[in-house]
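Only a single protein chain was left out; the remaining protein chains are all shown in position.
Each chain gets a letter, A, B and C, in the order it is written, and its residues are counted from 1.
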Amino acid sequence: MSATIVSLPDQSTARIPKMNYLSKENGLLSWLLTGDHKRIAILYLISLSFFFFIGGALAGLIRLELLTPQADLMATDTYNKVFTMHGVIMIFFFLVPSVPATLGNFLIPMMIGAKDLALPKINLLSWYLYVAGGLLAIYTMAAGGVDTGWTFTTPLSTHYVNTNVLTTGLAAFIAGFSSIFTGLNFIVTIHKMRAPGMTWFRLPLFVWAHYAASILMVLATPVVAIAIVLIALERTIGIGVFDPTKGGDPLLFQHLFWFYSHPAVYIMILPGMGVISEVISTFSRKRVFGYTAVAFSSVAIAVFGFFVWAHHMFIMGISNYAVLVFSLLTMLVAVPSAIKIFNWTFTLYKGSITFETPMLYTFGFMGLFTIGGLTGVFLGTSGTDIHLTETYFIVAHFHFVMVGGMLMAFLAGIHFWWPKMTGRMYPEKISQLAAVVTFIGFNFTFFPQFILGTLGMPRRYASYPPEFQILNVFSTAGATILGVGYLLPVLYLVWSLKYGAVAGNNPWQATGLEWQTQSPPLTENFTSTPIMDHEAYDYEWLERQKEKEVASV
Amino acid sequence: MSHISPVLWQFLVKWMTNFALFPPEASKIAPEMDALYFFMVLVSLIGLTIVILLVTSFSILYSKERHPVAVQVEGSTLLEATWTIIPLGLFLVMFVWGALIYFRVYTPPPNAMNIYVVGKQWMWKAEHPGGQHEINSLHVPTGRAVQLTIISQDVFHSFSIPAFRVKREAIPGRYNTVWFEATTPGTYHLFCTQYCGTEHSHMIGDVVVMTPEGYKKWLAESTSGMSLAQNGERLFASLSCAACHNTRPDARGPSLAGVYGSKLTLTSGQAITADDAYLRESILNPSQHVTQGYAPIMPTYQGQVSEEGVIALVEYIKNLDSDYRIQQTLNTTELLPEGEGGAGAGGGKKPAAPTTTPKGMVKQ
Amino acid sequence: MSGQNGHAQYKEGGNAHHIVSPVVYVVILFALIIGTAATVWASFLELGVWNPVIALAIACTKAILVVLFFMHVKYSSKLTMLTVAAGVFMFLVLVGMTLADYISRAWGNW
Partner (left out) sequence: MSESTAIAHGAAEAAHQEHPAYLRHHFENVEQQADATNFAMWIFLLTEIMFFGGLFTAYLIYRNWYYPAFVSASHQLDVRWGTLNTLVLIFSSFTMAMGVWCAETRRRKGLVLCLGLTFVLGLAFLGIKTIEYGEKIEKNHVPGFHYSLNSFLDPEHDAAAKQYGDKPLPLDMARHTEVYFSLYFAMTGMHALHMIIGIGILGYMMFRAWGGAYTSGHVTFVENFGLYWHFVDIIWIYLFALLYLISRHP
């Protein structure tokens, strides 16, 4: 065994600590009424996975339908409902809460050395809101679905469809409040609950990223909430705020909607970026290159993220001068993402790199996010946006950032902290295979869509001209590979709960406070309040620590 | 090749003969937009290559086997400044370049020939000034700037012609414009790209680009016998617009001759150019657009004229360069043949759009 | 943002909670009543463009009084003040940038 990576504990003697947050109490009620951030994170993880696979199944249906140019697998109406529910479930019930609600919930208090989030009851409430919203979304599907697209474009959603817009809107509204409460909790916790010695610039970058995302959640989500309320009022009693026949302006809805929904993509991606920072530092055994730049770039993305929403409306007939301003600001928000990518790359420089599964996912993230980010510039540039917007180029760009970026980061994080959450290791070889399969499947699925978009294939089409078929077949074929890539982790992670090797406190020899306690942790996280006396990612401190330990034994 | 399944083989043949990787460039703006597009593709490829090269080489050079002990590096302001400033510079170049193209696409030249497009669930209706009326297709000549004035009758639609690289949202309640100059004759896709309900994916059609001669021939063949302006004139008469908008000394409304394109001062003191959007607005929301010196007495025609009707009226007013025609209408209002000019005359809520030719009746 | 750590703030313990005297509340109450009267009175005057300006100015003054005294912001930490400022700022971004689109639509010829 090498100098830096300590061996796993000897399997014959290794034990999961008897006292931990999982074993403290038993029974369903002890979970459903818990205030423990770690248990709530597990609840989230289970419910999120459920919604992810529903959304994924819908995505599979979409790809199957698009295998042929005709609308032959399902009627156009069904197809519209399928892609709407895919969007609603994936965005409001998977992407927005994914990393923050699971990993963030689990890790933020541990990383800053606190016993829990500042408001444990609010934390539990936000899980209940999430579940209530999710069940409402499922009910909507059972009750006949909704076909407005996840963007609820008025006046389509207010006057021209007879489907369950109200329940879907309510589901998104409730999920929105779940996300507001999560963000609120994180901000308060990060401000008020840090352990002694944990200054702002000793915080792990994961925490910085969540702080930035939380600001977005708290300030942007309410605007979409009120937009949904107005839609509901327009559908029920017929008020006229967005209705052009009554003198309202449907573009106003677009403004209010995108004021949330553009920052929402940063809500989705920023926590993922936090995961990448942790993983890449740990597996190159090196401090993140330019810690301050990466921390501030998170905040910069959050701040600039508020000023760019109208780039979703370039072709809708907003003022040309507004287009200039919003396009320019969009260019500015692209820069911090570039900074992050290069800083992560240079974190590898002179490191001592190992290639465990989380690292493979991270490499996948960097490649796919670079493509996703750069194609975002195509769309932020007002001229090319005219041609590329509302086509499969948008679909591909969004999925590169969200699935290629966010989901890769989510999986990287789940694997990375799995030993901490469960006390057991996932099987390394098969998980590496899953990472590679996911990467290949992903590129097969979504890269052809860039070409389709350039060709002009509009999104949300159940049928399409025959010359687009070959690329769609590629895409569908890739989606099956991708599906396998996502199913594998579920199987082996569940398997590892019982049969995985016992992980020990710090299997990766990482520096974060969360690794300096037992796995799975105690309900109070630490036996006594930790004191932070070193910088984040200080591997030399960790070495000294280990020497001391050896000496004391 | 015989061991390949014949079905698969058939598919391959079909695909290979029917396969596209890049859309045709059929308008003047298309090569310009593609230049920017390929510039961005190039920059992206270079950026991606740099990242991939760095990640791969670092992974090889500094793998644990080769480099067992990491060297802690804090960061480098110089390097970080480099990768802040270079991307920023490149992005700004793209921004300026893109904005130039954007302004070109959405600023029609003054001499452009105007075609009106009305989107409705789920079809595109195009109205040529000559009265030619198309559904889900658009015939345009090469070598001539064509301006589209687009409006929707119900929900958001989006008028997209990938081969021309232009696209514009059709929005209820207001005109949007876009223009292009077709260069290559042929038939190209016309899509609705904004999701608009059940039959969204069937709201597609063809853009037929013809040589100027061919276009002339097509115009002559598909005329409905009445130009758009003539339809407008009929509507103008049946709605009794001329009762106020005439040149009599005691006229209660301003004369509309030559009003199009002129600068008007409104009662609010605001100066405005009378363009299509203004004409439309002043028919539907007249009280907000009263010309200085006149009383706000004009009734609204919202709910009485269809979008096509408004288009016909706008086109009629646009072509009024003298009062002669108004005088004519004034005299012939009573003489209109039964049934033809009946639109709106009876105060009916939904007049049969007088512009609808038999061809237009095919759908809906 | 404060560089000091979370716990250090509480070590002193003494950092006594400021209790605002009822006299201040009464004064503010009267100021608010006067403000209400003034704004109603002003709305009956013919002031043209100044009508909304005065109405909003009085409303803002009243709101500031409530925030500073009833909501104790005057006696609160910098963090609270920053939070209030952030709220106002983001509100202005939402209103301002949306209105900027609407206002500049009238420029140019479409």
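Methods note: contacts are C-beta pairs under 8 Å (C-beta built on N, C-alpha and C of every residue); 3 or more make two chains touch, one makes a residue touch a chain.
Quantities reported herein were computed from a predicted structural model and do not represent experimental measurements.
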Determine which of the presented chains are touched by the chain that is not presented, and list them. A, B, C
Of A:34, A:221 or A:277, the residue that touches the missing chain is A:221
Looking at the whole complex, which of A:85, A:99, A:112 or A:180 touches the chain that is not displayed? A:180
Any idea which of A:25, A:77, A:249 or A:467 touches the chain not displayed? A:249
Contacts from chain A to the absent chain lie at residues 109, 114-120, 122, 180, 184-185, 187-189, 191-193, 196, 218-223, 225-227, 229-230, 233, 237-241, 246-249, 252, 255-256, 259, 505, 513, 516-518, 524, 526-531, 533, 545, 548-549, 552
Where chain C meets the chain that is not shown, the residues are 6-7, 9-11, 13, 15, 17, 19-22, 25-26, 28-29, 32-33, 36, 39-40, 42-46, 51-52, 55-56, 58-59, 62-63, 66-67, 69-72, 77, 79-80, 83-84, 86-88, 90-91, 94-95, 98-99, 102
Tell me, which residues in chain B touch the chain that this view leaves out? 284-288, 296-300, 302
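What we mean here is this: only the chains that are shown with their structure count from here on.
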Could you please state the distance in Å, as a whole number, between where the Cα atoms of chain B are centred and where those of chain C are centred? 45
Where chain A touches two or more other chains simultaneously, the residues are 320
Residues in chain C with touches to at least two other chains are numbered 108
Given the complex, residues on chain A that touch chain C span 112, 191-201, 219, 223, 252, 255, 259, 306-307, 310, 318-322, 325, 529, 532
Mind pulling up the chain C residues that touch chain A in the complex? 1-8, 79, 86-87, 90, 93-94, 97-98, 100-105, 107-108
Under the stated contact criterion, what part of chain A meets chain B in this complex? 2-4, 71, 76-77, 79-80, 147, 149, 151, 153, 155-156, 159-161, 244-245, 247, 249-251, 284-287, 289-293, 314-317, 320, 323-324, 327-328, 331-332, 334-335, 338-339, 341-343, 345-346, 348-355, 363, 366-367, 370-371, 374-375, 377-378, 380-387, 389-391, 451, 454-456, 458-470, 473, 539-540
